[in-house]
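Next up is a structure, given as structure tokens.
All protein chains but one are shown in place.
What follows is subunit A.
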Amino acid sequence: MHIREQYKKLALKAKDKNATIGEDVDLDQYEKEAPPPKPLSHEELCALPAIERELLAMAGIDVTEDGRSGTFFQKDVGVVHCNVKQEGIEVIPLRIALEKYDWIWDYYWKLVSVDTDKYTAAAELELHDGYVIRALPGAKSIYPIQACMFMEKDNLQQNVHNIVIAEEGSELHIITGCATAHTTKRGVHIGISEFFVKKNAKLSFTMIHNWAEEMHIRPRSAALVEEGGLFLSNYICMKPVKSLQMYPVTHLIGPDAVARFYSILVGTPGSTYDVGGQVFLNHPGNRAEIVSRAISNGGHIIARGHLIGKSPDIKAHLECRGLILNGGIIHAIPELEGHVDGVEMSHEAAVGKIAQEEIFYLMARGLTEDEATSTIVRGFLNVDIPGLPPQLKAEIDKAVEESDKDVM
């Protein structure tokens, strides 16, 4: 029996299995089909209506493809545009990869279990598409690769599965944006992502979410980092969403492997975000860091982090800062678990308000109270991310800047 059949079987068994955390979403309410989108050439992409281009730009996607090594663009259930400009980098729609390449079976459902819950099951049983992005051994992406998941059809349940592979000694930077059309209000997005960072490879993955008020988002992702590898994951979500729950799990499986997670969240009224992750530090020299900044404007934010040290000479740090601006809930759940002598693990968590003293200090330098407040908030959201290319830093700054008006 082909392995795919086994996955289908497992998925069928799990299709009604609730997730361990997060609000339950009744998937039966959502449509699974949509007309396949028309593929667009580079020129047609550039000619998209301004309103759509702006939406994409806010999620870090530049339709001109300048300053990008490649593009993957999926709308609803199918691929609109898939292009790669740099040798040594591959961008392939997942469905094509599953049909054409045997090696894909070494990666597909290898880190995330297909029977984890009903969301992973749905991604197998009703898979729309997704991307495979791979940097061949030694290849270094000069510019980031951009990937976009766009939802246009209202009440759709979009199921995608992505696989990212940084082969030995390679360097890969990805920016991925998710957004909904202006007309779209309601829907579910299920995104499976499996990350493989091989020996001495470096992978940075920056995800900017830009959903709508009535959307439920259930990413399911996991990463494997080999000896000397670095996995850097940034997540930015500053726009309303009905509910979002994700809990990526990372395994450092070789000495000196490093994982760093940074997330910036703004919670608006009616939105629930349950975001965090787990990192297993299994070998000497492993390093892990989970840093989150959360602002609640009336939303409910749960910021989790769980670091597990299983080897001596590991270092792990968790930093969780929350600012409640206009009501809402911020719930920080930092967890540290040391299993052997010689681990070095720490966390700092703080939930509070803007200190008046800081506002007055800036007012004494000439800013109005509102300007001072927004300067402090922007500073709060400004996280130094070592190892991130300047273009991606600029995209993050832009996303934060854009949302500034909403935060105030």
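One rule holds in what follows: a contact is a pair of C-beta atoms (placed from the backbone, for glycine too) under 8 Å apart; a residue touches a chain by one contact, two chains touch by 3 or more; residues count from 1.
The working rule: contacts and distances are computed from a predicted model.
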Subject >> Identity of the absent chain, which is to be given by its UniProt protein name, from "UDP-glucose 6-dehydrogenase", "ABC transporter ATP-binding protein", "Putative ABC transport system membrane protein" or "Cell division protein FtsX" >> reply: "ABC transporter ATP-binding protein"
Original post:
Which residue among A:Glu213, A:Glu227, A:Asp313 or A:Glu358 touches the omitted chain?
Top reply: A:Glu358
**OP:** Determine and list the subunit A residues touching the chain excluded from the picture.
**Re:** 355-358, 360-369, 371-372, 375-376, 378-383
